[in-house]
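Of the protein chains in this complex, one is absent; all others appear in place.
Up next, subunit A:
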Amino acid sequence: MDAFLGTERNPLQVAVVGSGPSGFYAAEALLKSGQAVRVDMIERLPAPYGLVRYGVAPDHPKLKEAILAYQVIAQLPHFSLLANVNVGRDIEVDELRAHYHAIVFACGAEADRRLGVPGEDLAGSHTATEFVAWYNGHPDYRERSFDLSAEVAVVIGQGNVAADVCRILAKSVDELRATDIAQHALDALAASRVREIHLIGRRGPAQAKFTNKELKELGELACCDTQVDPRDLALNAESLAELQSKANYISAKNVEILRDLAARALGGRPRRLLFRFLESPLELVGAGRLEELVLVRNRLEGSPFQQSAHSTGETARLRCGLLFRSIGYAGVPIPGCPFDARQGIFPTRDGRLVDATDAVIPGLYAAGWIKRGPSGIIGTNRADSVATVKSLLADVPSLPSGAKAGSAGLAPLLAQRAVRAVSLDDWRVIDAHEVARGEPLGKPREKFTRVAEMLGCLDGGAVSQR
């Protein structure tokens, strides 16, 4: 008979799929649980850290310091990294289940939501995701190009990702040069002719989802004036009631910031950012590429905190050559896992994956954006992962207790499939190369933007392609 699961003689083998914040916080909670646990973190890219590396804006270097905390977690005994391994492609979920007692999916929400309007796929119309991943040097987006020759750009959506996109478009390359922004993006932005950026939200100023800090930052740009139409700040009674609620002080502060901006004279800066509220895109028009956006005016209906945008039927047209939509993310299904296509998440109950009949699938868990959907910031995922791990640990007595091989069981499969797993030590080598490349440029790092380049740092450069 096997020793009790979770003891030194039969440690709990857990695979964590994904190396973003939720993956690291799940690993930490497991490794600090007091039980004997082995955690293998499996990541599809050779580089860890998920959206902290590939989402958080390069001009927010302080936030990227969350990585320092992940480096500490990665040092905990019994943590291993298997990067450059794609679950569902290089390794099947069933194969993981054969070698681990439990699997925590922390694979994020990497797909985009669609606007669902005609012309959405015209050249010049992009998702914020593509642009963000491209300027952050994500290998999947290395070959994208963005035509920044248009003078008028539109950003649809009013949350922090939309704010990031606006800032990157609005800043001069001199303001970005010393960040870890990808060189290809810096080169393209240097030639940008964008002068006007319209930031469009379907609801009003009281409902915008910016954090105070991100919004304030948009009013403090060195090379870009910010314009808010005072008429947009004439709020309806329901919105005023929302702002009265003490718990809603973030929105109240947002409106205060917007009022200050509306009262300010433009400063003659070369670029201009225009906030537009209560408008939705109806159609993107152009012969082969985006030339014009048709917008409809909305009004709010519903009681305070339940207000939704409804079309008034009144339309407006805006000449523009570039559009980014930032209206949310959805998870990507992995064969062998249940998927809720409507919400774009893995369906769970208390962090445990459930099948179509709502029955728990033993040993499978989820945390972070793939569990909750794309809401919340880096730290939100810590509380979330801790909750999932609590469920997992509570299940240990009922999990099949036979010993599992963990990564030793995966190694032959990966070898057979010619997959070069990137360990923590390997990653440190790649990381050091990136930092060294950045140094002469005055950048914290110059990221490798191709998988082959990253792998080229390893094995004396022997592994280059896959």
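Assume contacts are C-beta pairs under 8 Å (C-beta built on N, C-alpha and C of every residue); 3 or more make two chains touch, one makes a residue touch a chain; residues count from 1.
Note that in this section contacts and distances are computed from a predicted model.
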**Report entry** Protein name (UniProt record) of the chain left out of view, among "Transketolase", "Multiple sugar transport system ATP-binding protein", "ABC transporter permease" or "Ferredoxin"
**Finding:** "Ferredoxin"
Requested in this report: Based on the whole complex, identify which of A:H99, A:H138, A:R382 or A:R445 touches the chain you can't see.
Outcome: A:R382
**Report entry** Absent-chain contact - pick from A:R89, A:R114, A:K213 or A:R417
**Finding:** A:K213
**Report entry** Contacts of subunit A with the absent chain, listed as residue ranges
**Finding:** 21, 62-63, 65-66, 68-69, 211-213, 246-247, 249-250, 253, 377-383, 386
